[in-house]
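A single protein chain has been omitted from the complex, and every remaining protein chain is retained in its original position.
Each chain carries a letter (A, B and C) given by its place in the written order, and its residues are counted from 1.
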Amino acid sequence: MTVMEQRGAYRPTPPPAWQPRTDPAPLLPDAEPHRVLGTDAAAGADPALLLRLHAELVKGRRYNAQATALTKQGRLAVYPSSTGQEACEIAAALVLGERDWLFPSYRDTLAVIARGVDPVEALTLLRGDWHTGYDPREHRVAPLSTPLATQLPHAVGLAHAARLQGDDVVALAMVGDGGTSEGDFHEALNFAAVWQAPVVFLVQNNGFAISVPLAKQTAAPSLAHKAVGYGMPGRLVDGNDAVAVHEVLADAVRHARAGGGPTLVEALTYRVDAHTNADDATRYRGDEEVETWRRHDPIALLEEELTRRGLLTEDAVRTAREDAETMAADLRARMNEDARLDPMDLFAHVYAEPTPHLREQRDLLRAELAAEAEAVEAAQAAETTETAVITEGPR
Amino acid sequence: MTVMEQRGAYRPTPPPAWQPRTDPAPLLPDAEPHRVLGTDAAAGADPALLLRLHAELVKGRRYNAQATALTKQGRLAVYPSSTGQEACEIAAALVLGERDWLFPSYRDTLAVIARGVDPVEALTLLRGDWHTGYDPREHRVAPLSTPLATQLPHAVGLAHAARLQGDDVVALAMVGDGGTSEGDFHEALNFAAVWQAPVVFLVQNNGFAISVPLAKQTAAPSLAHKAVGYGMPGRLVDGNDAVAVHEVLADAVRHARAGGGPTLVEALTYRVDAHTNADDATRYRGDEEVETWRRHDPIALLEEELTRRGLLTEDAVRTAREDAETMAADLRARMNEDARLDPMDLFAHVYAEPTPHLREQRDLLRAELAAEAEAVEAAQAAETTETAVITEGPR
Amino acid sequence: MTTTVAAKPATMAQALTRALRDAMADDPAVHVLGEDVGTLGGVFRITDGLAAEFGEDRCADTPLAEAGILGAAVGMAMYGLRPVVEMQFDAFAYPAFEQLASHVAKMRNRTRGALPLPLTIRIPYGGGIGGVEHHSDSSEAYYMATPGLHVVTPATVADAYGLLRAAIASDDPVVFLEPKRLYWSKDAWNPERPSPVEPIGRAVVRRSGRSATLLTYGPSVAVCMEAAEAARAEGWDLEVVDLRSLVPFDDETVCASVRRTGRAVVVHEAHAFGGPGGEIAARVTERCFHHLEAPVLRVAGFDVPYPPPMLERHHLPGVDRILDAVGRLQWEAES
Partner (left out) sequence: MTTTVAAKPATMAQALTRALRDAMADDPAVHVLGEDVGTLGGVFRITDGLAAEFGEDRCADTPLAEAGILGAAVGMAMYGLRPVVEMQFDAFAYPAFEQLASHVAKMRNRTRGALPLPLTIRIPYGGGIGGVEHHSDSSEAYYMATPGLHVVTPATVADAYGLLRAAIASDDPVVFLEPKRLYWSKDAWNPERPSPVEPIGRAVVRRSGRSATLLTYGPSVAVCMEAAEAARAEGWDLEVVDLRSLVPFDDETVCASVRRTGRAVVVHEAHAFGGPGGEIAARVTERCFHHLEAPVLRVAGFDVPYPPPMLERHHLPGVDRILDAVGRLQWEAES
């Protein structure tokens, strides 16, 4: 039974398959993040792209400001601002083709509207009238995902399904630095690499997960270094350099579309505002850090280049600003209208057909609403003589 | 509101913290797995260690054979053999100090007994008389973990807790190549690196997760390449080279104990037997591959070196064989005794104190057992005249 | 056209395989994925032959990561496929719990119907096969408590086929629980003319009786049938209702039976406390209170982690325990 007894049979040799299955070198990110603005490469950037990016960034920042203002007016339940991160948000949307899909995380409203979703519909979740306000299939934009990193496997499955059907579709999935710690991040990247699915993973490393700084989130050289562990390329880019982000993402999308498989892109950026309007960032970080990053502002970086090239004309500035103001005014106006609500919607979409017990509950609510309406009517009738009090809240 | 209006305030500069936080180079595994046996380095290996490893490997293989035989005799519910992987199993146990902890995966019974757990107690789970048969605290061996990779965060938490209390404890956690795909693997490694917890992760890459070959599990250059994504060193070792595995693990344990943090070790090995006795490996792999690996057998590799050095004396061979046979005979004998069972144990350890509703259920079972015993007695009494049938199974 | 072939004995496993095969043949959108489902045909061989017939893309071995499997299936469904996911064992579906609770169950509702998820999640469940820890859970209570899911489980060979076809055809996510100890149970069944697609949501009376109703499903149906036979010796004529679908729940069939008999016992392997029986007993009582001669009782697994193989017979609801419960239905009060 021991090996010795059968020694003759053994001819030890190195086992097979010891070579790395993939060469790791090309998968590793460069030590320095990719930059275009402020470098010689900027001269080669397409003026039309620069101006397009600029207009969108300006509009995006305005949107962030307007949405934050709407929380103060009670028109939004909450808003996680992406101020300072507009370059990532906009580039992510612009690199995609018509049939591609975007998988946003909860902070990525900007990317969603840059992809063409109506700004009010994009705010449905945060306004609180429903969960997702747009039709994901119409725009090829998945619902804004609140549970972090959980949308990443969806992106992989969708891209894989499209590829199996011979469709030329790429999925771009967004996640934060904090989200990279979740198991779903790991599983999604692994599936994507094994399946060679056409997916681009964009990590916006904005330095924080609510209050938790990157150093408590990871000890990695960079988040892009995670890519090699899945066998996909990792790319590091200055997330505040809109041209560089656009370039890296466009490359990754092209690579994916060509059958080259997934890419992990880490964009280095900064969450300039607090986590949301409800958060108090002074509890966990100093002004100085914020100021440093304000001096590396994505819009300012872009404007430097535009100015240098003489592209930032009065006209361009005015148009960008006016467009942004028009969007903001429209948003304000439409968000100030009360959302149209139908409580019976609670039961309409749980299943294709409500189950019998849902039908019972629906009837109960319908009866309650009828009784409520009757009470209101009665009260209004009574109001001619006395003041009626209609209770609000779950009474 | 647009940036342009405040342009004066902006002085774009590269943002801080762009340098890799950690130098990735030292974290990357070598292209070739570490080997000692069959190389010049083997000459430096301690003879006592070689002989110790040899004796344990021989015993380990015998244990695998005996346990598999016990499944055929119905004495074990199932047995996942580690034949061909004995070098990893044994080295994992031998590198640990008295106060260190081992976190085995379900296939790692060998490591568990090499750490000192009674071979019969180590089989409790697979025999089916209880879940864990040994006291984890006595041996500092966590329960054999069936849900894959879920024990890895436990190892991290335990090592971290020990370190916080100033205790000199290292945790070594074992997982398979398949298990590396689970989210818990990812979360555990990340926590370990962020906390700089004294943990060694040993991945036994045996080529398969049941029927799924490595190529369907990962596209990575190697599993050890995952380490850099967490900021810990990744090491690749010939898992059938007991001396090399021992060396790499011992280094990692020393590193962890010295406060250097976790290491990920990938040991390249092969599951020579089917997944378990219940599996049919011919459905998914050819004999040729198995044969190739049989020629790279861990015991044979070691014996080559022992022979070369003249250490494989008749005495050593006989002792190793006799020890293995003694162990096997003892195991056989003790496993052939019926396990002692007390059905009331079902309720004894769910909580420190059974809840009232558990007490009710306990009383119910107690009454049933009493009735059953009575029926048996009555039947036995009746047997003097006729044959009684006692039903088995949940009746 | 097809010649009529007589029904032959087939196992539930064979019927399930056949259902998958027919569904894949009928609709190219049906894809199977999971651990070991491809080359091996699954650890229970339910997907045997599918990769060979339809290719590995349609019946795909995945990496070992349940959340990843279910999450990828969600994305596939978003693109119009009808994924059928296999979870290897009940307890190994838990890593996918977040995907199930937060996405699978909610996507249609979240998007006002724009993103339905026609997704089937096959889970071998229950005990009685001598499985070690984590291989014998009955986790249906978790799925029942998650609105947006259908929860279905067959007890016969014919239903295994019919209900699995229905699950795959459903535009909603279905948790399809396969009683693993019935995989090798046999029934006369005609694979040439498989049973029609069962509508999801209908219970069936497996045995008529007048004394009391046993409400049960999945692996416990056979045990209840046996109990009903044994009960005749005690003078009880028991009705056995096989629920087949836990969500939607067939109050109509169930209540019709209980109103007729006036007494009921719910029987299942899952834990008693917080288990399916609580819901069933409560809703039956709400609806049939004045017809009840005794409270609806429950015979269920004990409220302990699933026991090791050598002790499971004490845990599982067996004939005696069911008869004891029937005996506690306050028969004296009647006479």
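The working rule: a residue touches a chain if its C-beta (ideal position, glycine included) is under 8 Å from a C-beta of that chain, and two chains touch if they have at least 3 such contacts.
What you see is a predicted model, and the numbers here were worked out from it, not measured in a lab.
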Chains shown that the absent chain touches, full complex: A, B, C
Per the touch definition above, residue among C:39, C:62, C:109 or C:136 touching the missing chain: C:109
Touching the absent chain when the full complex is considered, from C:113, C:130 or C:278: C:278
Among A:21, A:52 or A:131, residue touching the chain not depicted: A:131
Residue of A:52, A:216 or A:295 touching the missing chain in the full complex: A:216
Selected residue (touches chain absent from view) among A:290, A:358 or A:379: A:358
Missing-partner contacts on chain A, residue numbers: 77-78, 125-131, 146-148, 178-179, 181-184, 209-212, 216-218, 283-284, 339, 341, 343, 345-347, 350, 355, 357-358, 361, 365, 368-369, 392-395
For chain C, the residues touching the chain missing from this view: 67, 91, 94-95, 97-98, 101-102, 105-106, 109-110, 133-134, 141-142, 144-148, 247, 249, 270-271, 273-283, 285-286, 289, 292, 294-298, 303-305
Touch list for chain B against the chain that is not drawn: 130-132, 135-138, 142-143, 147, 150, 152-162, 164-165, 171, 183-184, 186-188, 190-191, 194, 345, 348-352, 355-357
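Criterion: only the chains that are shown with their structure count from here on.
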Centroid spacing, where centroids are CA-atom means, of chain A and chain C in whole angstrom: 38
Chain B-chain C separation of Cα centroids, rounded to whole Å: 34
Set of chain A residues in contact with two or more other chains: 183-184, 186-187, 190, 194
Touching two or more other chains - residues of chain C: 62-63, 65, 67-68, 95
